[in-house]
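Shown here: the complex without one of its protein chains, the others still in place.
Take a look at chain A:
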Amino acid sequence: METLDNTTWDVLIVGTGLRQSLLALALSRSGKKILHIDQNEYYGGAEAAFSLQEAEEWAGHLNKDQPFSNISIHKPEPTGSDLSAPSLSFSRAYSLALAPQLVYARSSLLQYLVSSKVYRQLEFLAVGSWWVYSPETDTTTSSVDEARPPHGKLLKVPNGREDVFQDQVLDFKAKRALMKFLRFIAEYEEQPEVWEEHRSQPFPTFLSEQFKVPTTLHAPLLALTLSAASSGQTTTEYALPRIARHLRSIGVFGAGFGSVIPKWGGMSEIAQVACRACAVGGGVYILGKGLSTANEEPNTTSADGVKIHLKDGELVTTQWVVGEQSARPSPDDAHSRFITVASSPLTPLFPPITEEAPSPAAAVIVFPSGSLKFDREPEGLLYASTSLSGEEGYELLKQATETLLSTVEVSPAPTILWSIQYQQQSGPAEQSRGTTPYDLQFAPASLDLAFDDSIIRDVKEVWQKIMGDGAVEFLVFDDRESYADEDEA
């Protein structure tokens, strides 16, 4: 390959995380000369997906400037010589997403994937039931087995009116209160008088005071927010739009479910497809190439743009540089993550959505201070996440995972075959400028478990700056090749 030294570009994009990759996609038909580099040897940055082996390598030597720390892996030794006990599949059967996210049906991401035509290279699976863990309050069970983790109940979260109708546990008053809230949330933006003055109030208080929703229903409603914070710290203004997003997405792609996950590799799959599209449009991709540390001083600018040094000393000139802010270490913005390979597909978590609906591929289980997501396909992966950092966070997640495995009624009792834990730092949510107006920085990768449309907004903002007057339609492209007409929907 020819050297990059002394080359000139219109845009230099640093890092192949989701934001940068979506930007590359947006620029893929612009005719601009794009150089897209990533210091890692893989795509996806903080949203990358790994096989087990790749995860082990990643844990072993982490590049600097990554928002991850405190990584460790556990591979429990199989107990006994039971050859029929389930064991790990080969490494590539697993695709661990560092940033497991579900995408709501109403998310603008999906419509942009369609309008930019890259949807043809992507496959999505349905997210099925949501569950809330309820610790067993019944302490009269004999033989308190200390070796056995606590064993509570999993309650299904109602998705709307018909679920409420069929519920056998709630009394009529509770059902009516819940329905009143569900009716409100469907159009809550048009009823500010109901909630605006309570916006900073903890959400459970709002539910009790304004809607007389009994406390037994607080947990399921909070579950829908996927809030990383505890219930007392989740505010009404945080909760309402998230619940509304969830409920409004139900049924959009088919009865009974409202969100999807990419089939292989989480959000990195979308990043890769985006980068591929940019490469087809002429973008140049180099992995294992980052910026040089010697770029700290202000770089020389000329009419052609700013001069930047790459890792191995190459000097490139570019009009625009787009990168990602480093996440500043701060305990407030760190989340603990725990990914487990379970020995069982945990089938009870996956009742069929409805007849003739796609079979569910993931389930969400919410615990009081964290949430778990379980991917049935390709292979059973349990993702656990909490906003508590450090050892405390890990303990919480480990406990939640073990509790879940013991609560789901499957025989033989599922065990952990492999697990990895790590800390992930996020940072301020706003974009910023670097040292010059041509240096644009995306915010660090989000820790949210659901894809948030603000990411699209950020990408569009950067795209508009770069395209200037040339900006026509964002992420709307024609097919490069003609495809046979598909059936009208």
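Here is the rule we use: a residue touches a chain if its C-beta (ideal position, glycine included) is under 8 Å from a C-beta of that chain, and two chains touch if they have at least 3 such contacts; residues count from 1.
To be clear about the criterion, contacts and distances are computed from a predicted model.
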item	value
Which of "Geranylgeranyl transferase type-2 subunit alpha", "IBH1-like N-terminal domain-containing protein", "pyruvate dehydrogenase (acetyl-transferring)" or "APOPT family protein CG14806, mitochondrial" matches, in UniProt, the chain that is not displayed	"Geranylgeranyl transferase type-2 subunit alpha"
Option from A:177, A:239, A:334 or A:475 whose C-beta touches the chain left out	A:177
Sole residue of A:74, A:161 or A:480 that reaches the chain not shown, by the stated touch rule	A:161
Sites on chain A contacted by the missing partner chain, in the whole complex	161-162, 164-166, 172-173, 175-177, 179-180, 183, 212, 255, 354-356, 488
